[in-house]
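Of the protein chains in this complex, one is absent; all others appear in place.
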């Protein structure tokens, strides 16, 4: 059976991931993502009403025109998890393919919400939920899709595996090797090891190289949680304002903040549209998430809530807000500018349970936000965070578990691949032979 | 009563700390430390036989000649904890003063060991043990010395407080604000708050500015422990060699390594002269430390032990070794060069539970050590560590607790003080008035 | 005669410089500057109509209330050169003092323009021009003001010296030690050496510490000119668009760009309000500056000019534009966004003859600007620049020339002073004795 892999997007950048695997006549697409920074560099661009071709030209969504070179039928569109760089182009591109979107329940729900906002394109693909550990047949030639449970900075992340007669294709984006995640099961290394040894083994492994140039091992979410606990407990006796900000999609982190807020005697309130969206979705699909936490999404309601907090006493609350990157229009930045009813005072605490996404634009905006917070007297705790992506020793362990015949580095630019290429070569792979450093828009023939 | 503070050493650098407080006729000296980097820059210098004046000229030990300008009698020499930059000059300078060394038991024992190695000067000062929480009278004019329990990267660290009729002098070197240390009690913030409010309050606070330019809060040792646990457990199924290195004086960390080693089924062995010294001392003075762990200090015995490890199977052991800074003659570097019986193989793990002390010399040596380890196939896990020094928010909390009338930043150079000065000024202090940015060899008159 | 120095502004930051020297009953004020970044962090703030007290509260202009503690009469307000951080608060503060503004002709003209824009305060101080090398009497007690020629990134910079019976007060802001400047005379080191040795020598030296932590010597403007020549000549055969941007106040640099533009066959045109202002002023006061270069300041005229350039052929022109820091509303950023008639094409060149002023906000904005330029195909040449401020070896030479009794570091924060303090101490000065590390709002009594 012929096996081809089309590296459509996300092979020159972090963002707009899209990969297609053809096994004989059957094609499975992994991810259809958005590169948000390509949108934000333009002033006031709203993507909801834009045509896919314009977004392709901007480099914001994958250029899927290479799909016409793949001879076969798309059987499934499989987002690995719910981050925008993995699902954000579904509303623009999925309608071209007569295939269901197959994902975990939480991811499915986020896809549904994406589609709701879309104004340009219709979408009538089926959305099929499958849990981690589940499998489904693909086409009529013996292929099977399996979801292996992984751990990432969003819940219900999986690594989809396409089992073919020639061996397994493991789509390794995005994950950390976490044996003690705060929500959900540990990464299923046992299953990866089985896949590496059963049948024809792993024909090809596509790997998340985000942190491939970093030494060591990405710490577990339990380390971030212990760090967060330490930070929030150190504030236990403070009776003024405490504010936290984190990635709204990071349900486990939001949960930890909520729990520790309560343990130190404060009522957590989630504020901001994306906070409400992700946490609301988590509750809705039955994630192990506090069911009784207040969430407020719209600006006017937020300001009313902040007014209530001021009236009832800041010391009784812990608002969890958007704005950890210093985004000019986010709630935290508005608070820092004094544009909300919440008065920051000398000694009030702001916890950034996030790191700055490394780009000068973000560094500049975050710097501004912290300056403004400081001008109000606020005290800043930053970097209470661990990454959601494997570092070198995680990559080493994955290679050991899967022993793939072919490897394709992804989710970085060429410079970002370099540490992974060095690792693979030290393990006996050879670039150009079984280690495929590639770019967007290529097709790699494996069999 | 006149109160003067002589800032003798460690006010232009990290290293060779020494401060004297005169209250009327009575003088207490806090710390007598060594700046090791001033020794190491010279090839093959052995300090044991050197004269103090030569060491003073090199900037290696405090220039205590300013003591002749303080009119009074030295009543006690009080090292705050057992790190070399706080006790390493006692063997060279203490004999000039007719006063006992007063310290916690662990620190006392380390002082005794320092003195044993000394070849140039005699030493017959008394060594008096006092536990955290203890007090003793100083002189006949109502002064009292108290040890407040603090948390640092070595056990039995205290902040000595000299209570005078004019208020308390709090010597704040070195500490982290840790509510969940792995060994010993949490930092005694309650007592600090009492001292800040009782009697005349705090006349002067001398602060450890090592990390004063860093935002946020130094994490608890429990965070490092959770990180270490995560790292070592991730190796649970590996059956080859695992080596760890950390600061030998960091008893809590060594203990954590020992415990996790056993939990993953390996026998920990401490190797290297300083490993044996510090851990042996910890056991001896009754620290809560595993009593049954093997320690080997001398080179020949180390090599025999490594041979035994090779014979019995590397997979059964976890050697804890010296060399985390890539020191050319340390055990880990010798192992990396293949100069010991321990054979490193592809996939063997080396855990650096330490960070590189930030100086280009160390960066270069550690780089070399890691390169050599990598050439043998070893996998490196670095930076499994948290600092032992307060960051900005710890400083903020200390000011809030103590509300000192005067502040003297210490344990850094001028650039290192800058973040602390900014903090103090934002809290209403003013440089030149009640915030004393000073240099080595000055005397500050407070009353 | 009593001599006091009030360090009013610019002793904790780069920006809002202001220093007053009292010699007996006579006071001279050096500089009254603006800290622009304290204005820009607020959205859409226009200072022209603001009250000085609000600007003081924001940290934007010097807090001159300490002047009431100086007993004497202000005899002169002496800006050392025309940069905003040295003259930008004159319109807000000078009217309070019954004294003339004394400066070099170019600086005087810039002061006049500042005042013209002012809407809140009246200004009727005299403006007195004095050339480098000139002197004038101050008060009736034997004091004299002298202008010593120095070299900086703006023309007609001087170091004012107040000769008093007790020795000279040398106000050393801002300069580079340039023996081959492109415009004007070399720095007058001979005169500095004389001042250091004549009469009572130098009582006090106030030094520009901007680059005091940088090793070596700041290169001459002739090095930047050679670099610029090399860059522009390398484009000689290119027939598309070439754009340059630099500090508009950097007349020597603008002149070099104009000359090299012509040498490679292009017509330079200065575009942007501040370009027109500074270069126009230079021409007006008779600086050795090309008299026939076109300058366009207003937005509408700029766009018309760019349209003309497009019609006549981009290859015939070299627009010199504002926007080297990526300022969102500057001309270059507008060009990068495609908001002007000038079409950037593949291969067009953009030369940044400036470095990014080191602050994350600027880094972020410049990054955005370069990204946008790159999206249009433009090729970027950055950092064709040398600083206008002394580095360590320049400081060393100044100390050697002046041999001052007292030293006051200025024009930096505490961290920025550290390299200079180390240097002074290695030359025998001592902090707290004759080396005065101070903050805004202090008064130092020298005699």
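A, B and C label the chains in the order they appear, each numbered from 1.
Here is the rule we go by: contacts are C-beta pairs under 8 Å (C-beta built on N, C-alpha and C of every residue); 3 or more make two chains touch, one makes a residue touch a chain.
Computed from a predicted model, the values in this text were never measured in an experiment.
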Absent-chain contact - pick from C:48, C:230 or C:294: C:230
Identified contact with the non-displayed chain, of A:44, A:415 or A:445: A:415
Touch list for chain B against the chain that is not drawn: 41, 43, 337, 359-368, 371-372, 375
Missing-chain contacts mapped onto chain A: 213, 413-415, 417-419, 421-422, 425, 430-432, 437-439, 442
Hidden partner chain, residues of chain C it touches: 177, 179-180, 215-217, 219-220, 222-223, 226-227, 230-231, 233-234, 347, 377, 379-384, 392-393, 396-397, 400, 426
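Assume only the chains that are shown with their structure count from here on.
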Neighbouring chains shared between chain A and chain C, ordered by label: B
From chain B, the most remote chain by mean C-alpha position: C
Centre-of-Cα separation between chain C and chain A, whole angstrom: 47
Inter-chain centre distance, chain A versus chain B - centres from mean C-alpha coordinates, in Å: 41
Of all residues in chain B, the ones touching two or more other chains: none
